[in-house]
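I'd like to ask some things about the structure below.
In this view, the complex is presented without one of its protein chains, the others remaining in place.
For subunit A:
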Amino acid sequence: MSQTLTITECLECDAAVPWENDARVGEILECPECRTELEVESVEPPRLILAPEVEEDWGE
């Protein structure tokens, strides 16, 4: 069962962004305040970057 492990600040609005303890590098988190998409760049130490914009050829 995942539990909140840590909290990082949103790079856009500084709001608190909670992380689950099973987060993985490359996972996308959404800021609960401004809805900005943030990418997990590093789990240890915890570090977020702005997620890339969706590109035209993205999909499945």
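Everything that follows uses one rule, which is that contacts are C-beta pairs under 8 Å (C-beta built on N, C-alpha and C of every residue); 3 or more make two chains touch, one makes a residue touch a chain; residues count from 1.
Keep this in mind: contacts and distances are computed from a predicted model.
Here one chain is missing from view; checked against "Polyamine-transporting ATPase", "Starch-binding associating with outer membrane", "Phosphate-specific transport system accessory protein PhoU" or "Lysine biosynthesis enzyme LysX", UniProt names that protein "Lysine biosynthesis enzyme LysX". Interface with the hidden chain, as seen from subunit A, comprises residues 22, 24-28, 39-40, 51-52, 55-60.
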